[in-house]
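Left out: one protein chain. Kept in place: all the others.
Moving on to chain A:
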Amino acid sequence: MSRISMEQVKHVAHLARLGITEQEAEKMQKELDLMISFAELLNELDTEEVKPTFHVLDMKNVMREDIPQKGLPIEEVLRNAPDSKDGHIRVPSIMEK
């Protein structure tokens, strides 16, 4: 019995904006189950009193002077865009028809 249902796999794929076929979903269910059961090794450790490490160095709130700087030229920025028009990036329709 997998720890993760097919619905969960499809939900996670949707959250990740990753299109998957039924066949791929089945394969991912198995792989995710394997990796999550492996990760559960960590439950051997009592970490109730341990603080999480988000940054290995003792640095926080790195600030700089708020001085405006010139950005990149628009034609450069759009050079790699798959579709653009009039200085804007163009995408397929956002609203449902």
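Please note the rule applied: a residue touches a chain if its C-beta (ideal position, glycine included) is under 8 Å from a C-beta of that chain, and two chains touch if they have at least 3 such contacts; residues count from 1.
Convention: contacts and distances are computed from a predicted model.
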item: Listed names "Cytochrome-c oxidase, cbb3-type subunit II", "Nitrogenase molybdenum-iron protein beta chain", "Glutamyl-tRNA(Gln) amidotransferase subunit A" or "Phosphate-binding protein PstS", with the criterion being the UniProt name of the chain not displayed; value: "Glutamyl-tRNA(Gln) amidotransferase subunit A"
item: Residues belonging to chain A that touch the chain removed from view; value: 4, 8-9, 12-13, 15-20, 28, 31-32, 34-36, 38-39, 41-45, 47, 50-57, 59, 62, 64, 72, 76-77, 79-83, 89, 91-97
